[in-house]
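What you see is the complex with one protein chain gone and the rest in place.
Going in written order, the chains are labelled A and B, and every chain counts its residues from 1.
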Amino acid sequence: MSVTLKDVQHIAELARLSIGEEEAAGLMGQLNDILSHMDALSAVNTEGVTPASGVGAGGTPLRPDSGRPVPLQNPISSFAPEFRDGFFLVPRLATHETAEGGA
Amino acid sequence: MSHEKFEMVVGLEVHVQLKTRTKAFCGCSTDFGAQPNVNTCPVCLALPGALPVLNEQAVELATRAALGLGANLNSISIFARKNYFYPDLPKGYQISQFDYPLATGGWVTIGQFADGQPIRIGITRVHMEEDAGKSIHDRYTGASAIDLNRAGVPLIEIVSEPDIRTSEGAGSYLRTLRQILLYLGVSDVSMEEGSLRVDANVSARPYGETKLGTKTEVKNMNSFSAVEKALEFEFARQCEMLSRGEAVHQQTMLWDSARGEARPSRTKEGSHDYRYFPEPDLRPLILSAEWLQRMKDDLPELPEARRSRFAEEYKLGSYDIETLTVLPELADYFESAAREANDPKAAANWVLGEVMAGLNARGCAVDAFPVRPTDLAQLIRMIQSGHISHSAGKRVFAVMLETGKLPAQVAAEEGLLQVGDDDALVQWIDEVLAENPAEAARFAGGEKKLQGVLVGLVMKKSKGRADPKRVNQLLASRAGS
Partner (left out) sequence: MSELNELSSTEIAQRVTDGQLAAADVVAAAFKRADAVIAGHEGLNIILHCDREMSRKAAEETATRIATAEPPGLLSGVPVVIKDNIATFGLPTTCGSRILDGYVSPYEATAITRMRAQGAIVIAKTNMDEFAMGSSTENSAYGPARNPHDPARVPGGSSGGSAACVAAGIAPVGFGSETGGSVRQPAAFCGVVGVKPTYGRVSRFGLVAFASSLDQIGVFGRTVNDAARGLESIAGVDPYDSTTSDAPVPEYALATTHLADRPPADKKRRKNPGTRELSPKDPMDLKGVVFGWPKEYFPDNLDRGIRSLCERARDRLISLGATFRDVSLPHTSLAIPVYYIVAPAEASSNLARFDGVRYGLRATSDFGLRGMYEDTRSEGFGPEVTRRILLGTYVLSAGYYDAYYRKAQMVRTLIAQDFNTVFNSGVHLLLTPTTPTTAFEIGAISDPYEMYLSDIFTATANLSGVPAMSLPIGRVNKLPVGGQIIAPHFGEEEMFRAAFALEQALGLEAHS
């Protein structure tokens, strides 16, 4: 498997990073170099091995449906880039597009 | 029409907001209608370094819902991150479940085939996830406004099998599902308030074909009837394409209720790659067998069971039962009135008549209805025992509804207690006969069919208080032969 320029552009798009053509070529080389070292994994026999899912035993602890949230020491307006009437503002969606995911 | 050759195939994805006090992964309130971004904290604002901790009640409600749908609960389920960018998704991923959902299997029965076999819509899976915030596009020019009060509110997603074949079937499925969830008490299930949301996967295929056609996803419906209309619209669109020999493209369609049409969303399909992976901030959700058993034991009676019990126990007609069991609170109301009055028929008539009319007129919840079931039962007993007439009963009810007073008090105050005392009755009879000499003469002459008219006049004179049985007896003794 090797990463193509198209792959770089595609994953950059997924990750919301804008990458110039020249930069993309450099990154493609670096990613391929890094990934070439990962090939060692494909030689490992992992038949019947459970993938690690996090570390630690036991189920996730549960929180009672009560209590208070962690308070903010400074209001949202102190850190938000654009905040008006209690809303975060962002540039209007160009095409009124919907969320890719929905809920 | 060309689409008579095609069969509609629909699967529904229903998101249901769980009725918890706090959000799924933080202690923020789930209250509606708060000022924007007031119900937020480091966790649901996705501030750097914040971490999720799962709400116990969300797990309980999700489990109850899954059990109520007959699904198999997985003793180990795993939360996963669904990665995509959207301004109302603060972390840039939604905590959901993917490979290992809370529950799989189950079904919803939406009716019967001609041969009496139940029509069952299969449930593929029920999983837990969190809601996103709200984006408001029309408030500011050039900007969208983001409110994260809803971000992190617990949801379950109920995915059906592609078992639905008609738009009415989709409607029945949704109404039945909604009713089950109401009975379970897990959600407000209101499409208007957004606590129930429906996305539909729609495809068309020629009758007889067993392979599924290419599906589109239809979103943005805001009522059950909108779902039905959108399905009809999209199905017709696909049928026309297929009839022309064109291929249906897999894409997302947005329903526009105002225009009554679905249009392709502008989101690029190719960019959908959610890169699911297990959520490392949460360990697996483990449900013990004992806990699950307790949840099963605590499950309330569900609509189907209640309907068959009503038929058996109270011998009511199926239409009455349907209506009485629409809301669990209404069914409860009926049952306690019926039991206390020891007269299910009368209780059903009252609930289906006066009570429902009163509820509709006032637009109030059953629990807030001024006439409590025990008051209604008393009223029914007063009628049964002849203390008031049936028609007086209706007036008593009306006053009870207005004033919240008890039936005995109302009947006394309004002078509606039935009069069975012969002296008073005879006086009214005499007056009626005196005022209607012609009829009196004919009646005395043997024209017995006039008795009904005369009873009516006596009742009228007594303002409904006369005991009609006794008036009949007294009049009969004066009839000529």
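One rule holds in what follows: a residue touches a chain if its C-beta (ideal position, glycine included) is under 8 Å from a C-beta of that chain, and two chains touch if they have at least 3 such contacts.
If you're wondering where the values come from, they're calculated on a predicted model, not measured in any experiment.
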- Message: By the contact criterion defined above, which parts of subunit A meet the unshown chain? Give residue numbers in ascending order.
- Response: 1, 3, 7-8, 10-12, 14-19, 27, 30-31, 33-35, 37-38, 40-42, 44, 46, 49-56, 60-61, 63, 70-76, 78-82, 88, 90-94
- Item | subunit B residues touching the omitted chain (full complex) | 42, 45-54, 81, 83, 85, 87, 90-93, 144, 146, 273, 275-277, 280-283
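Heads up, the rule we're going with is that only the chains that are shown with their structure count from here on.
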- Indicate the whole-number Å distance between the mean C-alpha point of subunit A and the mean C-alpha point of subunit B. 40
- For subunit A, which residues count as touching subunit B in their complex? 13-14, 16, 53-54, 56, 58-72, 76, 82, 84-93, 95-103
- Note on the structure: subunit B residues touching subunit A in their complex are 15, 20-22, 26-28, 35-38, 40-45, 50, 53-59, 76, 78-79, 82, 84-89, 94, 129, 131-132, 135-137, 139-148, 155, 157, 197, 199, 219-220, 252, 254, 265-267, 271-275, 278, 280, 282-286
